[in-house]
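This is the structure I want to talk about, given as structure tokens.
Here the complex is missing a single protein chain, while all its other protein chains stay put.
Chain IDs A, B, C and D follow the sequence of writing; residue 1 opens each chain.
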Amino acid sequence: MNEKRKEKTEQPDDLRIGVFICDCGSNIAGHLDCSAVTEYAASLPGVVFAKENLYTCSEAGITEIQKAISEHELNRVVVASCSPRTHQPLFQSSCAEAGMNPYLFEMVNIRDQCSWVHMQEHAEATEKAKELVRMGVAKAAFLEPQKDIEASLLSRVLVIGGGVAGLSAAEALADMALEVILVEKEPKAGGLLNQINQLVPEGVKAAEYVERIIESVNSKSNVTVHLGTEVKAIAGYIGNYEITLQRGEGEAIQEKVGCIVVATGAVPLEPAGLYGYDGERVITQMQLEEQLLNGQFKAQRVVMIQCAGARVPGREYCSRICCMIAVKNAALIKDQDPEAQVHILYRDIQMYGTEKERMLWDARGKGVRFDVYDPEKPPEVKDGQVLFEQPIVGTKRQIPCDLVVLSTPLVAREGASALSQLLRIPMDQNGFFLEAHAKLRPLDFATDGVFLCGSARYPATVAEARSQGLGVASRVATVLFKDKLVTSALVAEIDPETCVGCLGCLDMCPYGAIEFVPEKGICEVNTILCKGCGCCAATCPSQSATLKGFKPKQLLSQIRAI
Amino acid sequence: MGDCHYLYGNVATEKRVRFLKKLLAFSGIEEERLRCKWVSSAEASEFVEEMQDFTETLRALGPSPLKQAGAQRAA
Amino acid sequence: MDYRTVPTTCTYCGCGCNFFLEVLDGRIIGTIPSKSGPANQGKLCIKGWHVHQFVQSPERLTRPLLRKNGNLSEVSWDEALDYTASRLKEITSAHGSDSAGFFASAKLTNEENYLIQKFARAAVGTNNVDHCARL
Amino acid sequence: MTQNVKKKVKELLESGKIKGFLGLCQKNGHIGPHLFCDPDDLESMVLGDEERPGDSRYPLNKLLIHIARSYPDETFGVLVRGCDERGLKTLYTWNQLNPDKVIPVGVACPQELADACECLRPYPEEFVEGERAEERSSASVTKISGLDVKDRFTSWMKEFARCIKCYGCRDICPMCFCNECSLEAEELIHTGELPPEIPIFHLVRAVHMAGRCIDCGLCNEVCPADIPLRTLYKKVADIIDEEFNYRPGYSEGKSPLNILGSAAEE
Partner (left out) sequence: MTNSIAEVEDAECIFVIGSNTTSSHPLVATRIFRAKEKGAKLIVADPREVHIAKLADLHVQHNLGTDVALLNGIMHVILERNWHDRSFIEERTEGFDDFKRVIDRYPPDKVAEITGVSPEDILRIAEYYASAGTASILYCMGITQHTTGVDNVKSLANLAMLTGNVGKESTGVNPLRGQNNVQGACDMGGLPNVYPGYQPVNMLDSQKKFESAWNATLSDRVGLTIPDMLSGLMDGSLKALYVIGENPLMSDPDSHHVEKALKGAELLVVQDIFMTPTAELAHVVLPGASFAEKDGTFTNTERRVLRVRKAIEPVGESRTDWEIIQDISNRLGYAMDYDGPEEIMKEIAAVTPSYGGISYDRLEGPGLQWPCPDPEHPGTKFLHKDGFARGKGLFHAIEYQEPAEVVDEEYPLWMTTGRVHVHYHTGTMTRNSPSLHAEMPEGYLEMNHRDAARLGICQGDLVSVTSRRGTINVKTQITERVREGVVFMPFHFVESSANVLTNPAYDPVVKIPEYKVCAVRVEKAA
């Protein structure tokens, strides 16, 4: 029962539309009658000027548009030519130069969507072009002037996680003269590298490797490192976040940053109950690393079981780096004691890239034994031996051993979901953070201003974590090296008069750009975060959420013009 | 699916189309008149094929009952 | 808190639909058609559904107006009524009872229509009473 | 028949658990909605049966929204049948009522009403009055589905042609809580015409009922043109159920159309 007095959707009375029909050389004019389309356009309601150009995008064409804007006091410009993807920005900025709001520009594609697909149908193509122009003009009548959205940017970055990924990001960001706040939950930075023996193929000691980065980071005056500290609260959005940090029981620390890097890493699975895991005779690769690091390693006969607790129901993914670690450690054992027997039982070997392929062949050369096991019949650890059945041949084998090493996967941290809620960033079904696009935007989140790197995203090797850390720094730079944030004005808006706070839009926003304001009982759009996808507008039952530039009356006037 | 520039947009669309097809059918408008396919900008031949196929489908169905009803009302 | 639903009869056309006016703290917030209405049986037309809206329109007249120096200006009830009564008296005593005329209204209640014609006939003394029955 | 409800309401009012009870009463010769606030003044309370069972039902949930918007901190009791309870549950998911502030008092519908409504669940989860009637499936939907596509079209067009655009289907609907209505969007549906644009007007509303309609049937009862709207929306609910395994008021959680991604279907 609507009590709001509504205005009838009338066309603005002072409409002055200019239409420019592009021949595109012979690309368009060769297949349809551009003059007829121009003549038709001139007859449409609101159109005060129509012109055919050989190439509208040429300097001459642009000049003509600009001249017409001033001479005919145009307040809408429609260009019927090629793809808006390539040419809309040019036309818009040209209109803006001539003093017309660029959002009052509308483009019609009569080339890709008309002349090119109807090459043999001159008359029909001409009619279709007229129809497309009519639709464009109908929409143009309802366009509204907009202002680009601008927001300030703080040149400071919060990096969550002091492992190799986070440290690398912090180091690179600091080198770009950005101020960095690095937060590490543990009392010491370095992450998993602190427990690792050495790195392949360089053979450097992990501790030394990470120490060098830590020192580098510590030496920079524009990095503040908070150890033993956790992130408690995050408010704001890209360019202007307000962060609350908490160190132990101490007082909360307030920080303001422009971007956030999530580098919280992952943890090795504790294989309780698997293969008789006891931490002594049956240990994990991580424990083996520690033994190797501390020189406690004594065993003569070692069996490593791959995919221990991985690629099983409930944890289907491949942890990707465990094969490499097993091969590395097997080779190391062989290097230390060529007489030692090392046996790796695997399902598939995941040694991607030439470098790691090389490692595998080297290990074989050193006498490490590899055997496949059938996941349906996993090996058994019993009385100092490992029993397994060779697939295909079906031979049952027993390998006597004094140490069983389980290659367990990296799993998401328990705290990940809390952080996911704090930042409103998505996780996959395994609890790893979900990037905006696996191939196109692997280090970004869908939410602007928040980035990720390292094993928080997916198990990564040290080299990968490092390069992702450096990569994420450049992603942050693309944002923070601008004076201010300028985004398209074509974002969603919610009419506070009519919103009833049903949360439909909020649930459907992939960018976390909508917030429910309990005091007002309505939802509001954060225009900085909004990408203009329109999911909210399509979901809102009351047309309270609309997408600027694509409002119902704009779209429907176009459809009604068909 | 899932490759939408706007992340889940096409998932939302697909759900609505599934619903709409059945609603149209119940209202007496052939559901074949509504079609939703995802064709990327790199898949020109798929697009052409789809469009030709759809055109054929529509041609076979004949004019929309809505158009006919509209014409009757106007006459 | 005062929430009431008041059964009444529509003021638009002659169908005589019954509905409840939904009143919250002295403001009408909605119309609910009465299932027991003999004419409408729980149904209404578009005008009926929105009948509560004009009642609380900001455009409603809320104070008596009197033309002074050519303009209508707000006055007290006493002033407006005194003026009306005295002018009526003046005119009818000068020109006879039939120099005054009265438009009753199809919008008023029976009781009010009864009263206006009684007023015209008994108090003023004229049968010049009519209303827009023909419109 | 109302003794148990009255007892329960008296109890709730006396204990101060609720500020008022929104139910039905017989007043001035009409059965209508009424907010009972005094535990000693429940005499006029009825359950909405004048000549036939349930022939005087009203959208109490919708009225409750009106009250709750002005008094968000108060708790109210409300009379619910099976459909009303489905309505409440759905309104909770749409953030229009706060489940902590509503105490439903249930009545089960008699078989006669369940039959007439073709109700899938003619009783609320808990009820103090009546007995659990048998569920009914929607023969009216089956009947139309059985028609040839052309006959379906003709039949709906004939129904819609009578529409006098009173908006009653929307105005009575407990699920229509919007301040601004798409049906009034001039660009979507031309205004000022009778009948309203066919079939856009009714199909737009049908689309809006997806994931929302709880099958109370008040729209059908309020329609001055006797358009079988309930059948249309029953089908809408069936489709959503078939496609997404969700039926508003019966299933838990939000409408699949309001969930990002495809999680709901799995």
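Just so we're on the same page, a residue touches a chain if its C-beta (ideal position, glycine included) is under 8 Å from a C-beta of that chain, and two chains touch if they have at least 3 such contacts.
Since the structure is predicted, the reported quantities are computational estimates derived from the model, not experimental observations.
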Interface residues of chain D (partner: the chain not displayed): 28-30, 161-162, 164-166, 184, 186, 191-192, 194-195, 224-226
Touch residues of chain C, complete complex, unshown partner: 4, 6-18, 21, 23, 26-28, 36-40, 43-47, 50-57, 59-67, 72, 77, 80-89, 91-92, 95, 97-135
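The working rule: only the chains that are shown with their structure count from here on.
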Length of the line joining the C-alpha centres of chain B and chain C, rounded to whole Å: 56
Approximate Å spacing (C-alpha centroids) for the pair chain B, chain D: 32
Chain A residues counted as touching two or more neighbouring chains: 1, 508, 510, 535, 539
Chain D, residues touching no fewer than two other chains: 171, 257, 260
Chain A-touching residues of chain D, taken from the complex the two chains share: 69, 94-96, 171, 177-182, 184-188, 191, 208, 212, 254, 257-260
Chain D partner contacts - residues on chain B that touch it in the complex: 1, 8, 11-12, 15-16, 18-20, 22-23, 25-30, 65-66, 69
Residues of chain A touching chain B in the complex: 436, 446, 508, 510, 531, 533-535, 538-539
